[in-house]
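Yeah, one chain of the complex is gone here, protein chain that is, but the others are all in their spots.
When the chains are written out, they are named A and B in that same order, and each has its own residue count from 1.
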Amino acid sequence: MITVHTEFHSHFRELAATDKDSFDLDQPLVSELAERIGAKYGPKMQAMLIDPETHELNERGTMFVDTKGRRISMEDTLDDGETITFLVGIAGG
Amino acid sequence: MSSAPQKELVTGSIRYAPDAEVPNVDHKLFALRNQCTECNVCEIACALVHSPDGTINPQLSRLRIEHAPEKPSKVSPHGIGFIAEICHHCGNPPPCAEVCPTDAFYYDPNTQAAVIEQDNCIQCMECVPGCPFDVVFVAPQGELLKCDLCGGDPVCVKACAARPEMLNEGKQYVRLPVLFYETQPDFNQTSKQKPELQDEVGMMQAMLERGEISSSA
Partner (left out) sequence: MESRLLRVDLTTGECNSEVIPHSVFERWIGGSGINNWIMWEHFLTHDVNCDPRGPDNIFVFGVGPLAGTGAGSGIKGRITFKSPCYNMFGDSAGGGKFPYMVRFSGFEYIAITGKAPKPCYLHISNQEVSILDAAHLWGKNTAETHALLQEEHGTYPSKTHTLTVSQAGENGVGIAGVVSDALRIHARCGGGAVMGSKNLKAIAVQGSGGLPVTRPKDMLAWSDDFRKKIDSNEAVYGFKRRGTLGAVEMYQHIGSHFWRNNQGNMFRGDEIRSDNWVKKYHKYSEVCSSDCFIACDAKYKIDGTESEAAQKYVGETFRRPEYLTTGSAAGALDVRDWAEVAHWGKLTNDYGIDNQDLSCSISFLMELKQRDLISDRDVAELFGHEQSLEWGNMEDIEACVEDVVFQRNAFGVMFRDGPYHGALKYSAMMGKNFMKYAMYGKGGASFTEEMRPFPTWMNNMAVASRGADHLKGIGLIEKFQRKDLSKIYFDGRIEAADLSTTELKGACTAVVENQVALLNSYGVCMFHWMLDPAGYTPQDYYGKAYGAVTGIDRTPKELMHDGERICNLEKAFNSRVGMRREHDTVCERWMWEPTEEGIYPGKVAADMFETVLSDYYEWRGWDKASGLQTRAKLTELGLDDVADVLEADGALA
């Protein structure tokens, strides 16, 4: 079992009503983390995290990165104590 | 470019028998004052749906976006300044149909909405002042334009930038949609219902006070 920390920004913070959280995962997998976050914070968060058609992480207008700034995907594994940051993927203006 | 009439775009052209009793409109299409963002999508969609030849002209739409900054509403005290002016679908027979000298209005059995039959209309414009809300419009070529509820599925409500779907169940905005298409029993309730208050302001403040987040986050 590992512990993974999460940081929520912008729309994610609004959906989660918090800016930080931690999850104890049985398997060190992004897919498990996404599932747990979706289950905890409801269908809207789930819609933001997981694409209903492909069951991959939702890429539309989002950006999920690890501490090194790399975008994560469903098949990635996580280290104990890792922080995943949930950001909206918007640029320009 | 095709110029063939596209009348089938508009549904609900079956008439009641001349002597049949027509019930009142069982759905209400109404607009909240001062909630409109003037995105013009409703005008464009209405013009396209009712277009005889595929030409889009907002001047031929059955509703108009008017600027009226002096009319703030309860839900939006600052006001945005725009109002979607659309037929209120008064009880049958509506004043516009009552004053018509050629009985050019007929009733759509799907919605009971009064609809103008252009072939019978002599463009006398009696219905324009006859309408208490000034929502029978005159097209540049003299045609009289009145909302027909699109046969029961008004395109303006679907297309509005503040459509119910877009407001995401009251969570994103402390406000209501602009256009409503509701059955009469819910009409009063919907128009008076207070929007759900779940904005970020209160939430963040509470979290700050509980020490769950820091202001420097």
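Throughout what follows, a residue touches a chain if its C-beta (ideal position, glycine included) is under 8 Å from a C-beta of that chain, and two chains touch if they have at least 3 such contacts.
Please read these numbers as outputs of a predicted model, since none were measured by experiment.
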{"item": "Option touching the unshown chain, where B:23, B:54 or B:91 are the choices", "value": "B:54"}
{"item": "Touching residues on chain B - with respect to the absent chain", "value": "1-2, 6, 9, 35, 37-41, 44-45, 47-49, 51, 53-60, 67, 76, 78, 80, 140, 158-159, 161-163, 165-166, 168, 171-173, 175, 199-201, 204, 215-217"}
{"item": "Chain A residues that touch the omitted chain in the full complex", "value": "9-11, 14, 44, 47-48, 56, 58-63, 65, 67-71, 73, 85, 87-93"}
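Criterion: only the chains that are shown with their structure count from here on.
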{"item": "Centroid distance [mean C-alpha coordinates] between chain B and chain A, Å", "value": "40"}
